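One structure follows; several queries about it will come next.
Note that this complex is displayed minus one protein chain, with the remaining chains in position.
Up next is chain A:
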Amino acid sequence: MTDPVETIPLVPETLAAGANDEPAWLSDLRRAGLSIYTERGLPTVKVEAWKYTSLAGLKKIPYVLDDGGVPAPADADIAGDVLPLPPEDTYRVTLVNGRPTDLPTDLPAGVRMARLADLLEAEPALVKPYLGRIADLSDAPMGALNGALMRDGVVILVDAGIVLDKPIHLVSIAQAPNGQARHGHPRHLIVLGDGAAATIVESRVTGPESAETLCNAVTEIAVGADAHLRHLRLVNRAETAVDLDLTETTLADRATYDAFTLTLGGRLVRNEGRVRLRGANAWAGLRGAYGARDAQHFDTTLLVDHVVPDARSDQVFKGVVDAGGKAVFQGKVIVRKDAQRTDGNQLHKALLLSRDADAYTKPELEIYADDVKCSHGATVGELDENQLFYLMARGIPEADARALLVEAFLDDVVEAIPEGPLRDAFLASVRAWQTRRHASTWEIGA
């Protein structure tokens, strides 16, 4: 029997009833989200999708719901963690706890960027066709909670045929000042019209002297026919951060979604990526790298859903786990009955640098069509002793040799990003992580 007076974790009592003067469809969305979350609660290891990542511990942290009003820290305070991209080469947006604090004013015609809060108030019809309709959150309690509590986020709408000349850089800062832990539920929406093309880059970091933060974000993405979205993300939060991200993308005919996620910082990070290939000859690439250590727990959970025939998908993740770190990779591919001639590939490689490092891999293939090409591979290994000796036999000290091999292992997948300033920025982030790792006290190797 459940305790009747137990409060719902993370849900303020005043909010449970649903709010005020919103459009009915929005109130419905919130109610639906709240009911899913209330029924399921914070996911624990008893739930298959959360088998290796429990959130039960979050109950103990006295988070309060972010109400806005937290000022953005100075750029200098976060510069070391953000992707090193010159501001003038991007359309840069700063978000604090998921709320945009500034928006670019020089966007080309046909591109609109707005605060979700503003649109919900002034032009709800603009987001209604997408919000809560791209992502299926019925099996995602945290995503559903986001639906119940969302207030703000960034909305990016690119009209048909528009090709964005510069990447959009979302600098997403988690910040809980005055020692008060905060949770926030940013909701983002990205819509590319037919034939449009854009690159969206995100740096997820933590502000200076922040207390505990829980960021529970949902991003919904629709890529129109013949449109191309490149979506590159760096998760580089502090040890005070719990970062949950669910991104669901739907692709039309010949659309492509090229995603890369590099996770290097945060105490508990879950990047959940879902792609629905609803258009023939569409392609989705979900790739990334991570480096976990010292009680860091990084979870990558992917779902690629081949709904129609003749689409392709590639999942490639590589990660390094050092002493105390834990990595989880769950990759699922669904090929529906009609999705003939699907080409789906999945690869996960983890490198363990210590006996006190864990990696869990769970590949799943659900194939209902008969004419498909699907592959999956997973390896968990240690540094190659022959390679290490070869480097040392050339005079390279052991610690440097190990560092070189670790960096090479990660760079190999970072090079999925085409040559240029963006790839360089990600390589530089790997290098900075490596330097910190090298300088820190934790053991290199077993």
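Convention: a residue touches a chain if its C-beta (ideal position, glycine included) is under 8 Å from a C-beta of that chain, and two chains touch if they have at least 3 such contacts; residues count from 1.
Here is the rule we go by: contacts and distances are computed from a predicted model.
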Margin query: Considering only the chain that is not displayed, what protein name does its UniProt record carry among "Zinc transport system permease protein", "Transketolase C-terminal domain-containing protein", "Transporter" or "Fe-S cluster assembly ATPase SufC"?
Written below: "Fe-S cluster assembly ATPase SufC"
Item checked: Candidates A:181, A:280 or A:405 - the one touching the absent chain -> A:405
Item checked: Contacting the left-out chain in the complete assembly, out of A:24, A:76 or A:393 -> A:393
Checklist line | In chain A, positions touching the absent partner | finding: 384-387, 389-398, 400-401, 404-405, 407-409, 411-412
